[in-house]
Structure formats: structure tokens, C-alpha cells
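Missing here is one protein chain; the remaining ones are kept as they sit in the complex.
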């Protein structure tokens, strides 16, 4: 078990390295391909050659790609020094460098952003998990009834609607017309009530999309499971129907949903670009889009690493949980 | 200056609009004590006079913005709003006066005791400092602090991003690299600036430049105490020399200024310093900000870029709401420039054909209608001395002249029209709309335009590189320009002086290199009489207009909300914005 | 598998699980499986309706120039007379809907929304179908290769898929789309962008189908008919593509049908984020993005492209669901 965990963690690090290398490569190459210089973005309005050179040097863009990447990795693992003019600033590991644009340290910046995504993901995921699986299970058990048809129609509509459209309609109706919710995000630490109010619509919008997917998934899975031989066996033993469904069928139905859930949650934690944009939330997704539009390589790298980290960790956690849930899976 | 127009990314933010509370909220302004007078100030009331003059102190000024400051370090900021905001915490030798309209363009001695002594050859400027000036920590502001502040800007590898005019004027070939690598023990190695004593500072220029005082009014010439300089981190908490100092600065969230007890009001020529606290709140939610503004729970849009479209529609349809807005010129002209290096625009008749065929009303609509800017005939914005309503191509009439356009096409040898490409920043929706509108208008005379949207942030190397303009065949380029300092050369020189053409980051897209024009700039630089200089700028502007290189779309305006509780509200032509430092709050809250 | 980020990714439950394939269809009647599927599909009225709408949409997109000429105005033609110049909004109520402008006009320019929606359909369907072909192409080749060869080939392809799935795809797509040049190999801006969208969406989509095909190939490769082919000395390529592929047709077909609506949503999301085709070429996501600024004053302009996306995605989903049920050997 420990050996397995160790191996997996090494694997996580390797995957992150690959993601980092690819990201770095792409965003290093892009300016070369388009024949542009990121340094030009950060000089004043009237660019002068010496100034551009100075900025290139400050950003480290005058070094080779290998050297730049090496410095990036060094920063992540042991920290690195930055020349602040009057003195040298040490950026402690895990150091993702300084934003080209704001000159803030990237790691704390992103840490402060991730709260939005955690708030968003946690609230929405609880909603969609409960709502989606419950709907799917009831639909499967009441297969062919009006309830099933209506639920599945709504679910199909849910997966067919772009979430930003749903979000805009929700905003138009519940914020602008009815005025039920504020249109701002407040940090939990500042005011839990406002935090909650501000997130209700994003939660519902996001949860609606995912709940629709989960309803369809759990219905299909449960129907498959109900057709399994072991369910027939359970009935043949004379078990009561609630036991057959609640115990035997549920365990097999919820297990695959766990996988999907873990991956979805991991994905969301790494930034929910569309939700953040629609609801003016300032999380990792917002930061990502901003950094891309300003060629802010350290932030792009940081966001990508954060997102990849969440996704990869989610799959690790899912695998570990699977070993608990599914006796067939052995961690070795 | 950079006017931080809505980026494509922020386009959404700049949109969602107002809560129901916004409607009810507009009434609350009038119910506030002392605010009654201001509530009916009227549309554009602050454009040329002071709204709610008052000396009432106290309260908190609540500024909001959807665009974070680029830097609080006076040496590194380039946003107009930061330059305006710096007046709270930064004093310079000279500063723009705190007066409405054109009076705000005058420079007054701020740290300096008086206007400089200028040598007869116009190359040496000698300033005496006022006595007893102090930084926020109580140390005296000396001439060496000013010199050190200027020297920092030379260290472009650390203090990047701000205007570098002082560097261009003062380096003079000595290749000074800034104080951080300075071998001088006092880090005061810049030879062109001398500080014989703590209250005297002498600048020696290589050649006369009558605009030099304006450069000294910029943050890049602000004093920085060497022992408190933190280099790249100075922006985290700049040291105040003005009436307020930073209590907190959290990028992306907000900034709070409180009174600087070491500031002496008696030494200050114009700063009012009325509120006890100045707060600047950063939000990404333009919708929310506009709702707060219209509800009068926020005082002013710090960015001064105008209400978002939804709020604008609401305001324009309601006279009572409209009375709380101003729609001033912000010093920008939006234009399309024609590149004579790209065929057939080497022929002025083809350029004129475009000018005649352009539907300027459609172009104006594309930018957001009349509140977003006035039709304009030439290339010197209304807030700059020397500007007039010169309009040789009758662009302000708002209608294309197809007949004349066709004549010009014939004269150009292209009676059947031609093909060309228009380059536009893809992240500027209004510019894209302008390009599309022009494309449509030119179809009428068989000029077939391809709209090429390039990555807007890379303009310095796309349209800013003459080689690239030529190779990509950018006959037409959509751009906008605002002056860094409000003189004819501050505005026009980068655009039309042939000596400003560079291989990268060029702004003279038409590559105009007319010895006569260049000469006029030099004459203006030598002239110490602003009126004479203005006359020269007028000549330059007319000659450029006659040359048919530029198609001005609009002289930019922005419809901004002003909270009725604000006192001393007026637009300073120096920034094209409300003068922040003068503001007070009538209810004292 | 999982549903990536918020843009409802490859459909959950789209793939029949392994068991259903390894268990030969019970031949109740002497009909071929294809015939049975077709008979079932014919009876599924909802799926047929979806199919009909899909065909109509494709026709409408193809015939956009004709329909526009008959019922609308040229797609890029401005109608300033329909616009309140100061507000930039349509003069008429409901976005200026009238007998002359069936779906109203767009803000600022007053262009015919009917025409723009039709031309938007071209982009949307072209990108979605193209990306689906690409995903399926790469996914099938990689999946079969991994599943058939096993060993290090499988491990390597598996790793590649893991890394791809760990990438924050939406961010990457935005970044990649934002740096592409305007003209490549003499193709115009729109053509280039459509290609890039196809490649980006298609490329990030292949691991999903790759995994499914791999699983199927794994379970099939030890089956008798493959053994038989192998014993007859058939080459690897022959076994892979002649023996294995035909048996994978059903799941691939189902997956392809269900990935199209996901691609439509992806394309719309990228356009919404400003990374799609560029104006004046219309696309639905871009129209929604434009509408964001003014939906309170002109809600019609938000609702119409939203509904266009919704109806299209829904139709594909309905048809895809029906096809899946019809091809499911376990169904009745």
C-alpha cells in the first residue's frame, strides 16, 4: 500500500513535469512563431530598445529555453532568487515565479484565487451529486413512468444547454428582474451569508449542468446493474426489494459515479472558466484567461500547474478510494 | 497615457447590468444630507466648472474600478487614472493645477518654490525646492530624492513600464544604467542632473525642449527616498510625499489611503485633501460596479472609462439619471490610419477616396454612438492647445460623399476600386466594429477590404513594425491615441514626426517623414511661449490632415457617473478625468 | 471517463460497456444486427424527430445563402435605419423582429439575425463534425493499437491519454486559438480558424474514444475470430482494421454521434470566450458573447443564439441516444 502510494506520487510528479514541460514549450515557442516579444508588452507606450532589453533581462527571457525551464523547476522545488534592484528577494519553494504583469508572486496569488473555485466546486458538487444521482436512481426504478420521462427530458435539456446561456438567463431573471440574489462574490471569511447568497446562482447553474449528466449516467448505470446476474441472485435468495436495490444495486451504481465525480471535481477546482466569466467570479479560470491575454508566462504556467495538479490528484484519490470500494482493485 | 479600455476578456464584465436596487438607489443620493445641491447638477455639469464646491472635510471617498492599477510606483505607472490618483500621494516639482477644463492644463510649482529658471539657450532648468517638505516618515524631501527618483527610471530592468521621456532627455549618451548598478557612492551618478544643495536641482538638456516641464510633472520625476526604495517592490507601498499615504495595498482587491500627517497644506498649491480616507476598490464585475454607482453606494469609476452599455442605455433614457453624468473628452482620438507604404495608398487620391467614402456616422455608432465620442475632422484632440475644428474632408458631416470618392478613385487610377486589408486589434470590440463598419462603407465604391484581427496585445510588433505593415499589406490600421502630456508635440510627435519612426513599437504608422513638419516640432520645442507653439501645432495638424493619412473616427468621450454626494467635482483636461484629489464627500461619511 | 470542465464533454454513458459487446446479441429473429437497429430506430419517434431536426439543420446550414436570399438579408449588410444610433440598439421591440427581419437585427450594425444564425450554423456544424471525425480517427487508431498490442505500446498510449486529460483543455484551446496567425497557406482568416478549432477540439477529444476503443479491442483481441485470423497468418494491420474494426463500428458510431453535440458546445464556448471565428463572420457563441453586454436592454439577441445552440445540441443528443439504444445488443 505504501509502496503503491509512493509509486503513484512519483507518477504524479512525473505527470506534472510533463505538463509543465509541454506548457512551457508551447508558450515559449508561441512568441517565436508569431515573431513577437512578450517584453514589448511590458515597456511603456513608447518602446525604446534599451528598455526592452532591460525588461527581457528582468523576465529572464534572454536566457535559453532550457535554462528558463530549469530555473522554473528550481523555483518549484527549492525556491529561487529574484533581483529587485536594491536587493535580492528570495521566493520560497514552491515558487512559481513572479507575474510579468503585476509582479506579484504567482503562488500566493493563485492560492488566493483558488478559494473561489473551492467555494464554487464544493457547493455545486454537493448539489449536483445529490440531485443528479437521486434523479437518475428514481428514474431508473420508475422506468417508463411519467416521472422518468420528465426527469430524463429535463436532464437531456440540461446537457444540451450551454451553461453560460443558462447562467445569463438566471442572472437576467433572478438578479436583474427579481433581485433575489446579489451579483457579487464575497469571500467566506469576510461574510459567510453574502458568500452564500452570491454563490447560489453559480452553484445552481453549474449543478444543473452536472446534475443532468449525473442523472443520465446514474440512471443508465443502475439499469445496467439491475440487469446483472448478481441482482437476480440477490432476489433469488429472497431478499427484500429495498435490500436488493439499496444495498446490492446501489453499491455497484455509485462506484463508477465516484470516478466521474472525482474527475469532475478535480477539473472544477483547477478553474471554471465559463462559470467564472458568466458570474464575474475571480478564480483560477479568470486568472488563466487574463494571463493568456497578457502573455504572462509565469501565471500561465502557474494556473496550468494548479489545474493539472487538481486533476491528477483527483484521479489518484479516486484510485485510492476505488481500492477501498472495489475489492477487485489491488494497490500494488 | 494608457486608457485601459475594456479588453475582450473583460467584455463580459463590462456588461451585465443593474439590480433592481439601482433604480431605488438613485433617490437615496438626494436624501443624503448636504447632497441635495448636487443631485441636480445636470448633464456635463462638471466638464467646465466645479460641481458642489465645498471645503467640508471628513468622510471616505469610495472609488471603484474594474481595471486594477498597473503600478503604484510613480516611476512605473502608465494608466491615466494612476497618474491622476498619484496626486494623492506623490508630489512633483511641477504639477497640473487643480482647476476645471483647460485651466487644469497649467503647470504650477508643487515641490518647487517657483517656476524654474531657464537659461537663455533653453537648455538649463534650475529649480529651488520649498522648505520643510517632508515624506510620510517625516524625513525632509531634498533635491537628491528627486534626482534619485529620476535615476530609478533609467533602471529599466527593474523599474519598467512607465514613461521614459526623462531618460531620453537626460541620458545624452552617457548610458546611465540607474542607481542600482551605479558606482557612485551616493548612487547619484547621473551627470545631467545636479544637486548642488538639498534645495536646488539643475537639469541640463542636450537641446532645448519647451515641453520639459511637463516631463517633470510626471510620476517618473517624483522624489523617492533612497533608503526606503525597495526597487521592484516599491509599488507594494510607495512612500508618500502628498496628503495621503497608503494604509493598505492589495493588488486585485483594493487600496486604502489615509491622511499623511507630514504633509503641510500650506506648502501645497492646489490639493484640497478633504476626505479622511480614500478607498479604491477593485472588482471584475463591471455590472456590479455600475449598479453601485447608480445606487450611489460607490462614488466614482476610478478608471473613468464610462458606464457599461447596459447602464448607459438606462441612464440615457432617463433625464434624472443623466443629470448625474458627465461625458467629457478624454484626450483620445480614435482613427484609421492609411499606410502609404502599402499600395495603392502611396497615391494620395486613393487615400482621399477612403476619406470621402467613409461613413463616419456608422463608424461613430460602431464605437457606441455620440456619447462615446464626437465626429472629428483632424488629429489634435480638443483639450490640447492648437486644436481647432479643421475638417478638410468634411468628416464631421457624418455622411459619405460617394461622388467625390469615385472621382478620387479615378484620379488615383483605380476607377474600379481596389483591394486592401484593415488591421485591427482583435481584443477591442469597438475597434473591430469600426473596422467592419468601414469595410461596409468602402464596399460602396468597390474598395474591397479584408478585416485582419491581430492579437491586440502585440500591436507593438505587428502594426508597430513598418516591415510587418508592409509585408502584411496593412493599408488601413485602426488605432487610438492619447497624449502623455497635453501639448501638441506630446500628442502629435510620436504620430507624425519622421524621426520617431522605429523598427518596433512604432506609432507613426503612416510613416510621415516631412522635413517641414519635423522642423515645426523643433521650433515648437524651442519656443517658450505656449501660444506660439500652439500656432505651430495647428500648422502641423492641418498639414497632416491635408495629407489625407488619417481618418479620425471620433474624439473619444466617456459617459461617467458622479455620485451627487461628491463635492468639488470637475473634469481636468490634463487627464480627461475627474480630478480625484479635489473630491470631497458632502455627507461626511 | 469524465465530463471535462463545464462544457459538458463527451457524453456520459455514451459508450456501451464492455459486457454488452462481448455478449453476442441474442437472435430472437433472423435479422441482422444492423437491420434490428434500424427497425428499432424507426420506432423511436423522439430519436427520429431528433434525426429529422439534425438533417434540417444541416440543410439549413448548407443552404444558408439560398435561405438568406429568400427570407433574409445579406449576412454582413448593415441596416442603420433599424438601429437607434445613440443606444446602438434595435429600434423595434423584441430585438427588431418583424416580417422583414424574422429574428430581428443585431445591435450596433442592424444586421439580419436570421441570416447570421444560419451562417453561424455553418461554422458550428462544420467544426463539430470535423472535430468528431478527427477525434474518432485518432481515437480509433490509438485505441486499437493500444488494445491490440498491449504491453509498452498500451502503456505509452495510456500515459499520453492521461497527460492529455490532465491538461486544462479549455485554457489550452483559448491559448492556442489566440496565437494562430490570420493567414496560413493562403487560407483566409475564417478558414484558418475553422481548421484550428477542428484540430484543437478534435485533438483534445480523442482520448475519450481512445479509451473506449482500447477497452473493446482488449476484450475482442482474444476472441476466437481474431485467433482464427491470426492462425491463418493474417498480418497485424489486417487483424486490426479488417477483423477488429468492424466489430467496433457500433460503439464508435454511437460515440461519434454523441460527441458532435459536445463539440458544438465546445465551439460555442470557445467563441463565447472570444477564441472562435472572428467577426464579421458570425458564430453562435460570439453572438451570445456580444449579447452579454446588452441582454437587459435587448434580451432577444441573447435568447436567439442560445436557443439555436440548445436546439441543435438537443437534436443531436436525442438522435444519438436513440442510436445508442437501437444499437445496444442488450436492448429489447
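Note that the chains take the letters A, B and C in the order they are written out, and that residue 1 is the start of every chain.
Everything below uses one rule, namely that a contact is a pair of C-beta atoms (placed from the backbone, for glycine too) under 8 Å apart; a residue touches a chain by one contact, two chains touch by 3 or more.
Rule of thumb we're sticking to: contacts and distances are computed from a predicted model.
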One chain of this complex is not shown here; going by its UniProt record, which of these names is it: "Sarcosine oxidase subunit gamma", "Heme exporter protein C", "Peptide ABC transporter ATPase" or "Polysulphide reductase, NrfD"? "Peptide ABC transporter ATPase"
Among the chains presented, those that the missing one touches: A, C
Write the list of chain A residues that the hidden chain touches. 144, 223, 226-241, 243, 248, 251-252, 255, 325-328
What chain C residues would touch the chain not displayed? 26-30, 39-40, 43, 330-332
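In this section, only the chains that are shown with their structure count from here on.
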Between B-C and A-B, which chain pair is linked by more C-beta pairs in contact? A-B
In whole angstrom, what separates the CA-based centres of chain A and chain C? 23
Taking the mean of the C-alpha atoms as each chain's centre, how many Å separate chain B from chain C? 46
Separation of chain A from chain B, taking each centre as the mean of its C-alpha atoms, in whole Å: 39
Among all residues of chain A, which ones touch two or more of the remaining chains? 34, 168, 176, 277, 289, 293
Enumerate the residues of chain C that touch no fewer than two other chains. 178-179, 292, 295-296
Residue ranges of chain B touching chain A (in the complex, touch as defined): 1-2, 7-9, 12-13, 16-21, 68, 71, 78, 152, 155-164, 167-168, 178, 180, 229-233, 235, 251-252, 283-288, 291, 427, 455, 457-458, 460-462, 464, 468, 484, 494, 502, 504-505, 507
Spell out the part of chain C that touches chain A in their complex, as residue ranges. 1-8, 11-13, 17, 162-163, 165-168, 170-172, 174-176, 178-179, 181, 261, 265, 268-269, 272-273, 285, 288, 291-292, 295-296, 299, 302-303, 306, 309-310, 313-314, 317-318, 321, 330
Contacts from chain A onto chain C in the complex sit at residues 15, 18-19, 22, 26-27, 30, 33-34, 156-157, 159-165, 168-169, 172, 176, 206, 209-210, 213-214, 216-217, 220-221, 224, 227, 259-260, 263-264, 267-268, 270-275, 277, 285, 288-289, 292-293, 300, 303-304, 307-308, 311-312, 315
